[in-house]
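With one protein chain removed, the remaining protein chains of the complex are shown where they sit.
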Amino acid sequence: MLIIDCPYCGKRDEAEFHYGGEAHIVRPENPSELSDEAWAEYLFMRSNTKGRFLERWVHSEGCRRWFNMARNTANNEVEAVYLMGETPPKEVSK
Amino acid sequence: MADSYLRQSALASLHLIARANQADSNAGLSMGERGFLCQWVVRGDAGNAVFASAVKDVTGCDLPIEPNTVQGSGYINVLWLGPDEWLIVAPDGSDAGPRLDEACKDIHAAVTDVSESRTVIVLAGEHARDVLAKGCALDFHARSFVVDQCAQSTLAHMHVIVHQRSDAPEFDVYVHRSFAESLWQWLEDAAAEYGFAVSNPV
Partner (left out) sequence: MTRQANRLGTDLVAGARIDRSKSIWFTFNGRRYEGHEGDTLASALVANDVQLVARSFKYHRPRGFFGAGAEDPCVMVQVGVGAETLPNLRATQVELYDGLVADSVNAWPSVNHDVGIVNDLMSRLLPAGFYYKTFMWPASWWTTYEHVIRNAAGMGVAPKQPDPDTYDHMHIHCDVLIVGGGPSGLAAALAAGRTGARVIIVDEQSEMGGSILASRLLVDDKPGAEWLASALAELGAMEEVRVMPRTTAFGHYDHNHMGLLERRTDHLGPGHDIARQRMWKVRAGQVIHAGGAIERSLVFAGNDRPGVMLASAAATYVNRWAARPGQKTVIFTNNDSAYGVAADLADAGISVQAIVDLRVEPGAAALEEASARNIEVLTASCVVETRGKRAVEGVTVMKLNDAGDGVVVGERRFDCGLVAVSGGWSPAVHLHCHAGGKVDYDEIQGCFVPGKTLEAARSVGAANGQLDLADCLTAGWQAGTNAAADTGFRKPGKVPKGPTATAVEVSPPRHVWIIPAKPGEENKVKRFVDLQNDVTDADVRLAAREGYRSVEHLKRYTTLGMGTDQGKTSNIPGLGILAAELEKSLPDVGTTTFRPPYTAITMGAIAGRYTGQMLEPVRRSPMHHWHENHGAAFEDVGQWKRPWYYPQDGEDMHAAVARECLAARNAIGILDATTLGKIDIQGPDASEFLNRIYTNAWSKLAVGRCRYGLMLSEDGMVMDDGVTSCISDNRYLMTTTSGNAASVMGWLEEWLQTEWPDLKVWCNSISEYWATLTISGPFARDLLAELCSDIDVSNDGLPFMSWREGTVAGAPARVFRISFTGEVSFEINVPASHGLGLWQALMTAGEKYGITPYGTEAMHVLRAEKGYIIVGQETDGTMTPYDLDMDWIVSKKKPDFIGKRSLGRADFLRDDRKQLVGLFTEDPLEVLPEGAQIVDDPNAPIPMPMIGHVTSSYLSANLGRSIALAVVKGGINRKGETVHLPLENGRTVRAEITGMVFYDPQGERLNG
C-alpha cells in the first residue's frame, strides 16, 4: 500500500485515493470535428509505461481533490505530485 | 392534521440517553451521540477577502487555511475539509448558514445545509485512540494528531471526519447518517475490550 502525498491534505494511505489513469489527456475542444480515428485515440488509447508514468489520482476519502502524480510503475516510487492543470515539475518531465 | 412528529437523531433507535445513566467508572473510554448540530458545507475561494471576512463576521472564526485544522469560537467550529471547502458546525438553532449565504451572494461561493447529513459520535478517554486505530489508518499518536486538528478518512470502511476536541483525548467523529448505526455497532465491538460507558455529550 502506497503512501500518497496529497498536495492538500498531506501523506495518506493509498486506500483513501482512487486512481484516475494517465494524466495530461486533454479533451478535444470540438469533438464533432474529429474523425472517428482521432476520437478513438482520445477516448481509448493510453500508454502502458514501465517506469515513470504521469497519472491522475483523486483523494476520494479526503478532500476529494484531483491531482497529478509521477510514479515509477516498476517499483511504485512516487517521484512527484503536482496540481491539476500544472505541467510536470522539471525533474519528472520527460 | 396528523399528530405532530418527533425529530429523531441518527442513533435514536439505540436509546443511548437511557444507557448513559448506567455509567461505568472503570471504562477505558466513553462514547455518545452529539446529535442535531447545525452543519453547513461552505465552498469558496480562500484568497477572496470578501469570502474570508464573511466567514469571520458570521462565525466569529478565522477561515482555517492550514490543512486539517479547526478554528473555533467556543460556539461555532469551522473545519478545513479541502482547499475550497469547509464545514461550519454550530448548535441546533443557529442561523449562521443562511446569514453566510446572504453575505456571499455577490461572490462565487456556496453554502449548503448538511445538518441532517451527518451525526457526531463522541469518543473520549484513555483508549479512544486505540479504538480509532482499530479501523482508521491515520496516526492518532499525541505527537501527530493534536487538539483542533481534523481529518477526513475512513473508519471501519466508512467515511468520517475526525476532529480532536481536547487532550482527554476527546474526538468528534462525524459519520454520514445512514452509516451511523453501523459505525456505532462497530465501535461498541471495538471498545469492548477496554470497557466503555455511554455518554450524553452536549
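We call the chains A and B, going by the order they appear; numbering starts again at 1 in every chain.
Keep in mind that, in the parts below, contacts are C-beta pairs under 8 Å (C-beta built on N, C-alpha and C of every residue); 3 or more make two chains touch, one makes a residue touch a chain.
Fair warning: this is a prediction, and the values are worked out from it, not measured in the lab.
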**Asked** Given the contact definition stated above, which residue among B:S9, B:S30 or B:Q149 touches the chain not shown here?
**Response** B:S9
**Complete:** Checked against the full complex, the residue among B:C136, B:C150 or B:V173 that touches the missing chain is B:C136
**Item:** Missing-partner contacts on chain B, residue numbers
**Value:** 1-10, 13, 36, 41, 43, 108-110, 112-118, 130, 133-139, 141, 143-144, 156-158, 176-179, 181-183, 185-186, 189-190, 193
**Residues of chain A in contact with the chain not shown** = 1-3, 13, 18, 20, 27, 30-32, 34, 36, 39-40, 43, 56, 58, 60, 64-66, 75-77, 84-85
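Everything that follows uses one rule, which is that only the chains that are shown with their structure count from here on.
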**Request:** Report the inter-chain centroid distance for chain A and chain B in whole angstrom, where each centroid is the mean of the CA atoms.
**Result:** 32
**Item:** Touch list for chain B against partner chain A, complex
**Value:** 67-68, 81-83, 85, 137-138, 151-154, 159
**Request:** Enumerate the contact residues on chain A facing chain B in the complex.
**Result:** 8-10, 12-13, 15-16, 61-65
